[in-house]
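Have a look at this one before I ask anything.
All protein chains but one are shown at their positions in the complex.
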Amino acid sequence: MHRESILKKLSSSPQGIIGLSILAFFIILALAAPLVAPYDPTDMSADPFLRPSGAHWLGTDDVGKDILTVVIYGSRTSLIVALAVSVTVLAIGTAVGVFSGYVGGNIDRAFMRGVDIFLMIPDLPLILILAAYLRPGIWNVVFILALLGWPVSARITRAQAITLKSAGHVDFARVSGGPDIYVIGKHIIPDLYPIMATTVVMQSIRAILSESGLAFLGLGDPSFPSWGTTIKYAIGYPGIFFTDAWMWWLLPAGACISLLVLAFVLVGQCLEGDE
Amino acid sequence: MVIMKRGVKVLSLLLIITLVPSMFMVPAIAAGSASSSGDKVWTSSWGASGGDWGFPSPFAFYPRGPGYTMMSFCFDTLIWPDKSGDFTGLLAKSWESSPDGLTRTFHLRDNVKWHDGTPFTASDVVFTYDYIKDKSAVAPVGAGWYDTSVIKSITAPDDHTVQIVLTKPYAPFISQVAAVIPIVPEHIWKDIAEPAKYTDKKAAIGTGPFMLDDYSADQQSYKYSANKDYYLGAPVIDTLIFVKSADVVISLKKGDIDEAGLTFDQVQTLNDTSNIKVVGGDGYWVYRLRFNLPNNTILNNTDVRKAIYYAIDCDDMQSKVLHGGGIAGNPGYVPPYSTWYYPDVAKYAYDPAKANQILDAAGYDKKDADGIRLTLDGKRMEFQLLYTSDTQTQRIAELLQSYLKAVGIGITFKPGDMKTVDGLVGAGNFEMAIYSHGTSTDPARMLNGFPASTGWNDTRFNALGKQQVSAMNEKDRKALVDQMQVLIADNVPTIPLIYRNVYTGFNKDRMDGFFFTPGGIGGGVPTEYNKLVFIQGTWNAKSATPSSDAAPFLAGVLAIGAVATAMLAISRKKV
Partner (left out) sequence: MTYIKTSGARRMDKAYRKAILNRGLEYALTFFIILTINFFLPRVMPGGPLLSIFGSQNSDLPVVIDDATKLKLMDYYHLNDPLHIQFINYLIDTAHLNFGYSIYYNIPVVDIIAGRLPWTILLMGSALLISTALGVYLGLESSWRRGKAIDRALLVIMPVLKSIPVFFLGSLIIFIFGFRLGIFPVSGGMTPYAVYSSPIRMIADIASHLALPLACLVIFEITGSYLLVRNVCTQQMERPYIVMAVARGLKDRNIRKHVLKNSLTPVVNQAAAMLGFLVGGAIFIETVFSYPGMGLLVYNSFLERDYPVLQAAFIVMSLCVLACNYAADIISGYIDGRARQD
């Protein structure tokens, strides 16, 4: 139930292997973007609506940007948002969950009441309202997604913390007079690794789908090329379905989102022990 | 296993039972036609974005957008622009002006009736103008569109004559007032204290070629029926419908709608559709770069603005953003297809070298590691660019960023929605902004507002503005407007980037004749919906086109059948 076994679990199942490899591919793509992409993401020197050719493998979009470049750099945006949101949610959710579960009593009840309320709120309308008031920007998006995401993590973590609290070795440590922080740090948190891994996976899925969805609705950050924005521009082009443009403008971005999410889904399935 | 199998069997049986009678219904459904036979129905569409422009009464329509146009189908003005852009008489059959330009006399048609049968007389005209003047504080919709400030008095010497006395000679009176203000029936409106709230059916009673049948804010649709007794002749169609459509190109190709306004990109996709005719028109829709003058000290420097102008390639911008559906802006601000255009002004052709030269000479020659110039206090020469986040403006912003980076000026994006952008600009809380709007075709509205719309306050310019509005002689007025353009080009208070054309596509096999009125209607709106098109157009269709809904129904039936068969097949498989 520790770090090593997670990796072992992942590498033993076909789902895990496929998921991890797709994930690795995108991470490498994102990191190596300036080396791999043929053009600069702000380069608009080409003519608009060019078909795929040697110079532009996926053609150009409505303003003359190379689509392949935009798609490659889009991976950065998705992964940054996924990372930021999942880390933030993990931090806040684990902290609140462990604290609440460990302390118990009325504080626990109060916290869980708050969590329940958060869980009830439909998130997309609230995101839209908040985005309507705030300015479109990538950190605003991360903030909103994390704000609506930590309750789930807190609840799961708390459940596990409660179970662990009365587990044998934890109880022993407590009874032996170890300070709470020590008990938490040494005994509870490590056993939470599986839950944390699952949380990272779930939140990443949510973050990627939400970010591209919001970008599709027009809430993206214009300085960050995003797959959702690409789809938005593609659909906005009247000839997208009348010419073949959908093949090289619409499909790649959509396929990338689906693949990246699929990677996380497979990893998640493998971690939860589905066969 | 048995119960599942049995359950599935029962379900499949039920589905099949419903399928059989449905099969018989299909031909019956296909046979029924879409609307009452013989009815000449014309369907136009505003596209996906909005379509609700308010109730089409002169005081209830939504001020921003085609609300005025929707109202103009039911209500007539005294005078109206026709196909050539000249003014023809609508409710007024002739008109003249006193030599000093202060008294205008309109001779009204006789035999004009309101939609409810009451005869139209001069007292309706007097009532309308007085009503608007009186209610201008309460119904600002009207006041924004209807400018009665130059009217001193209005009287009706007899039942078919109206005399308007102006406070001063006002050159655009015909085009901006007489051809804009719709006449409303006195007998209906004299008891209405809150005109903006009056949205009863009777509020749409006018003298126009169409009568309002239905307006649905929910469906964002309008339905008009023809006024057969219209004094210019009955319209060539019986019913006029405006609807929303998510994809006008598909709807046009399928025949769901007959006409729609198009962007240039959409026009390209209709090249292969033989029955759709495309007509283009001068757009008068401008995208311009606004500066926070005079607050921003750097941008207040005319040389800096000129350098920025040299740094921008407007032709390239047009081809990347409008893809050929527009033209590059010109420094005199008045677009080249306007009759007021003056070509002899300072030009700022794309010349980044020159831009660099000017900026170096202005003292901004030091640059930092990224190549961005430093101002005199050592800060980066970077500006926030405010703009509304629709696709075209977004692309313009990106292009601007790239052009200006090449000459060492940094741009950060600040996208927002229309209201936020308007609010911030109005409050003076911005540095640069991309502003896009339609402009009127008359210089009075196009240019005189410059001090407010650009922040540039030049006494000479303002004086010229006042003069040209009172210049009754066309030649004199043109000379004054020319000088105004020269001043604009010399001072670059704003940079007009691109002008966007307008296009319409319509099914010429059903009706032909759409045109864009030179000069626009209602004081300059460049729309294809000049109501005269429905009087002067030609109806080509032989019979009403029925739309068949059998196909989707059949498809649904087949789908259910397929699912039922699949379920039967699965349950029959052995465990």
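Order of writing sets the chain letters: A and B. Residues in each chain are counted from 1.
Criterion: a contact is a pair of C-beta atoms (placed from the backbone, for glycine too) under 8 Å apart; a residue touches a chain by one contact, two chains touch by 3 or more.
Remember, predicted model here, so these are calculated numbers, not experimental data.
Q: Pick out which of A:A91, A:I107, A:L124 or A:A167 touches the chain that's been left out of the picture.
A: A:L124
Q: Considering the whole complex, which of B:F173, B:Y435, B:F461 or B:F506 touches the chain not shown?
A: In the full complex, the listed residue that touches the missing chain is B:Y435.
Q: For the chain that got dropped from the picture, name the residues of chain A it touches.
A: Within chain A, the residues that touch the unshown chain are 113, 116-117, 120-126, 128-134, 209, 212-213, 216-218, 228, 231, 235, 241, 246, 250, 254, 257-259, 261-262, 265-266, 269, 274.
Q: In terms of residues, what is the contact footprint of the unshown chain on chain B?
A: 1-4, 6, 25, 29, 32-36, 48, 50, 52, 54, 62-64, 138-141, 143-145, 194, 196-197, 214, 217-219, 221, 223, 241, 243-247, 250, 254, 256, 417-420, 422-423, 425-426, 435, 437-440, 445-446, 449, 452-453, 547, 549, 551-553, 555-556, 570, 575
Keep in mind that, in the parts below, only the chains that are shown with their structure count from here on.
Q: Mind pulling up the chain B residues that touch chain A in the complex?
A: My answer: residues 247, 249, 263, 265-266, 268-269, 319-321, 323, 389, 391, 394-395, 397-399, 401-402, 413-417.
Q: Please name which positions on chain A make contact with chain B in the complex.
A: Touch residues, chain A against chain B: 42-44, 47-49, 62-64, 132, 135-136, 218, 222-223, 232-233, 236-239, 242-243.
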